[in-house]
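This report refers to the structure that appears directly beneath it.
Missing here is one protein chain; the remaining ones are kept as they sit in the complex.
Let's turn to chain A:
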C-alpha cells in the first residue's frame, strides 16, 4: 500500500523501490496468540537484531571470524548436536541448546526440567556425552541446569 502510494507521489524513474526495513520482518518473530498465553523464553522474546545487544549467541566458536576454519562443518555439527539432544532428552529441554567450542572441547549447555529421576538424568548425560564424543571425535561436556517447571524459564506471554 505504502509503496504504491509512494511511487505515485515520488517522480522516480524506476518503478523498483527497495526497502531494507521491510526485509525479514517476520523471521524469528513469534505470532501473538488470541488469548495471549503463549509462553516465550528470554531468547525467543528478542528478535534477531537484538543479538549481541540484549541477548547472546547460541553457538560460540571462532569459525565465522575472519579467516576462520570449517565454518560450514561447524554449522552442520551444531545442528546435528541440537537435534540429537532434543531427541534424546525428549520433552526435557526447557531452553535453547547453547554450544560453546573451546579448542577441541565442545561444551553443551541447556536448561532441563526436573521431570525424570536423578539416575535417569545421569544416565542420559553419560549417554549423550559418550555418543557425541564418538561421532564428533572430540571431548564433549554437557553442563546442565535444572528447573522445577517450564514456567521458570518463561520470560513473557504473548
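In this section, contacts are C-beta pairs under 8 Å (C-beta built on N, C-alpha and C of every residue); 3 or more make two chains touch, one makes a residue touch a chain; residues count from 1.
To be clear about the criterion, contacts and distances are computed from a predicted model.
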{"item": "Among \"CMP/dCMP-type deaminase domain-containing protein\", \"28S ribosomal protein S35, mitochondrial\", \"AT05822p\" or \"Testis-expressed protein 10 homolog\", the UniProt name of the subunit that does not appear here", "value": "\"28S ribosomal protein S35, mitochondrial\""}
{"item": "Touch criterion as defined above, residue of A:57, A:80 or A:127 at the omitted chain", "value": "A:57"}
{"item": "Missing-partner contacts on chain A, residue numbers", "value": "41-43, 54-58, 60-63, 67-70, 74, 94-96, 98, 100-104, 107, 109-111, 114-115, 117-118, 136-138, 143, 145, 147, 152-153, 155"}
